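Note that this complex is displayed minus one protein chain, with the remaining chains in position.
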Amino acid sequence: MTRIKAPGLFFALAFAGLAMFSGSGAVSAQTIKIGVVSTFSGPAANFGEYSVKAMQLYEKLHASELPAGVKIELLVRDDGGPNPDKAKQLAQELIVRDKVQILAGAGFTPNAMAIAPLATQAKTPFLILNAGASVVTTKSPYIARFSFTMAQSAAPLGSWAAKKYKTAFTLVADYGPGVDSETAFTSAYSASGGTIVGSVRVPPMTLEYAPFLQRVKDAKPDVLMVFVPAGKTATGLMKGFVDLGLKDAGIKLVGPGDIVPDEELANMDDGAIGVTTVYHYSAWADRPANKAFVEAWQKEYGTSTQTNTFAVSGWDAMDAIFQIIKAGNGVVDGDKAMEVLKSYKDANSPRGAISIDPETRDIVQNEYLREVRKVDGKLENIELETIATALKDPVKDQMKK
Amino acid sequence: MNPVSDLAASLISIGFYGISYAMILYVISVGLSITMGMMGFVNLAHGVFAMAGGFVLSICLARYGIPFPLALAAAFLSVSVASVALERGLYARFYGAGELTQVLFSIGLIYVAIALARLEFGTQAAPIMLPDYLKGQVKILGHDFPTYRLFVIVFGFAIAFALWIAIEKTRFGAFVRAAVDNRAMAQSIGIDTRRLFTLTFALGSGMAALGGALGADVLAPQWNYPLEHLVYFLIVVSVGGFGSLHGPFVAALLIGIADTLGKYWFPEFGAFLIYAATIGLLLWRPHGLFGACS
Partner (left out) sequence: MTAEARSAQAGYAGATRYRWYEAVPFIVAIGFYFAMPDYLSLGSRILIFVLFALSLDLVLGFGGIVTLGHSAFLGTGAYVAGFIGAYSPVSDPIIQLLGAVLAAGLVGFLTGCIILRTKGLTVIMLTLAFAAILLELANKASAITGGTDGLSGIQVAPIFGRFEFDLYGQTGYLYCLGVLLVAWYLVRRLVHSPFGTSLTGIRDNASRMHAIGAPVYWRLVAAYSISAAIAGAAGALLTQINQLVGLDVLGFEPSGEVVVMLILGGVGQIYGAFLGPAVFLVLQDALAKQFPEFWYLGIGIGLLFVVWYAPTGLIGLISRVARRWGRP
């Protein structure tokens, strides 16, 4: 038998290969490095893709507003989905290796929680672009959220639904955001006099909803509140809702906006018509700021792509980053940046007036009642009314009481 | 209506969904059962063919407006032909190799396939636009059944029957059975196993594509499909028994219905029941329900 002569040799080479990737450290002092850790592969690849596209678009359109000589460099990293350890590793590398001054991203709550302690240790501002569980912002004083919280849309939805419908059933994906929206909806709905006749939590990646929906059908509620992850799971649910005859049985489908995502509507069929959601954004909103945003987006990325919640989070976050850079005149200091973020206000975001709550560093925004309608042969989320104005996260408000 | 008839109505509806789900699982997995049984090849990449079938269907329907039955046939044919090239060029080289090598090879193939699928189709699930005559509901004996699910069930049973005829009643089928039972002996009595393998592989991959296309309405074709559903295909095949035709059929029915009923009655247990049942069954019968004893 032959003994292996030099297995360590190639091992050494493998490690030496690393050296090649460490040489990118030299960057002029006037380049602001922004690390984005989000999801660019897997079922939730939209999360990162749309946010980064919006950030790049903002940067392109507003580059002239930066102090002279200052440039922005986006370093984009893929966490592949709800992988907290991967997200943490990537964020750590961005801080330690690439020396980024600002972090952004986190499609998923667990990923945001994993990165939070790093942001604290390194005093790096961390702008949340999606993760919607209420607790996220409490995990680090360097976090500011530019997306939404689940309760922000589920609570007003519950109060609104209780006024129109007597009984409700809830069906949510069995993970943080799902449970959050179930809790917020249920308490608001019950407080306003409605009766919950049943609830079911399903695995987050469910595709075949028939058995669960049959339960709903058996319970004969007036309204079904649903939260499942956007994408093909939501599409599967919509199909089951129609196929099983729940729509024909007169059950009203409502939920936070995730069941009828703006970018997925083109792939849905007419079964989605009439679905009513509460959300902080719609691509078809007729605010001038949104029209301008959509126009710029479609000019850059083609008319077949739609703006959505991820895009608007990225857009607003980049606006805040520009304010940080302008305030520091090209220098980013963690603590000063947080002061800028805490007083951040934008009366003219594509989603209406927004601000950051100085106390909780969470987003304060309007919530809109939307309904899916067919306009010129295409499905659109039409905003019917502003159901809540300048709403803070209801969960944190309750915790204070 | 009284509670009893309500429950009966629900059960009929659930059973119906379970069977249609089972048919999708069966059509996809049967090819895997045959290739695993006959060639002894651990082809973890089988789901790639199912995904390809779904994508072909989607392209045919959405981009070119080809009628649905023709699109199904196109999915079957195109993937069969492509798989011949794969079999001749790549798979054949690893027939004699150990399980490990085959596992590594097919995982490598999955990686390449999902990367290509992503480059070509992006990250979103491909849309499936069913023709109007397969939409809506059909009323049978006072119950409403979704037309498409009914079509899937009828189609699945037809495929099972056609395969049974092909394997049990034709010369080709006799060769296949001989090769499954004893490859060396089949070869020595003059069966060209090389050609037989290629043909069977093409048939198996084609079936997977057909199943993928048929089931695309439920299991949407998306780039991570081969990994996402791998475990379910493997469960059907191993519970049914490698190299068996009716094994996967019975196993798919069992799993499809049990999964659906389990979710209806005990939604809090999730996929627990299926895995526990699989373990129990494999301990009771390590070669599956109808496995050829190896």
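Per-chain numbering from 1; labels A and B assigned in written order.
Criterion: a residue touches a chain if its C-beta (ideal position, glycine included) is under 8 Å from a C-beta of that chain, and two chains touch if they have at least 3 such contacts.
Computed from a predicted structure; not experimentally measured.
Contact with the chain not shown here comes from a single listed residue; of B:Ala62, B:Ala166 or B:Ala271, that residue is B:Ala271.
Per the touch definition above, the residue from A:Gln56, A:Gln89, A:Ser190 or A:Asn348 contacting the chain not shown is A:Gln89. Residue-wise, the contact with the chain that is not shown comes from A:Tyr175, picked out of A:Tyr175, A:Tyr189, A:Trp297 or A:Tyr344.
Within the full complex, the residue among A:Ala122, A:Ala144, A:Ala285 or A:Ala388 touching the omitted chain is A:Ala122. For the chain left out of this panel, the touching residue among B:Ile153, B:Ile235 or B:Ala252 is B:Ile235. Across the interface with the omitted chain, chain B contributes residues 36, 42, 90, 93-94, 96-101, 103-105, 107-116, 118-119, 227, 230-231, 234-235, 238, 242, 268-272, 275-276, 278-279, 282-283, 286-287, 294. By the touch criterion stated above, the residues of chain A touching the omitted chain are 1-12, 14-15, 17-22, 40-41, 45, 76-78, 81-86, 88-89, 92-93, 95-97, 109-110, 113-114, 117-118, 121-122, 133, 174-176, 203-204.
The working rule: only the chains that are shown with their structure count from here on.
If you average the CA atoms of chain A and of chain B, the two centres end up 35 Å from each other.
Of all residues in chain A, those touching chain B in their complex are 41-43, 45-46, 49, 174, 200-203, 205, 207-208, 210-212, 214-215, 217-218, 231-232, 235-236, 239, 243-245, 263-264, 266-267, 269.
Residues 6, 10, 13-14, 17, 21, 118, 123-125, 127, 129, 137, 144, 146, 148-149, 217-220, 222, 224, 228, 260-264, 267-268, 270-271 of chain B are the ones touching chain A in the complex.
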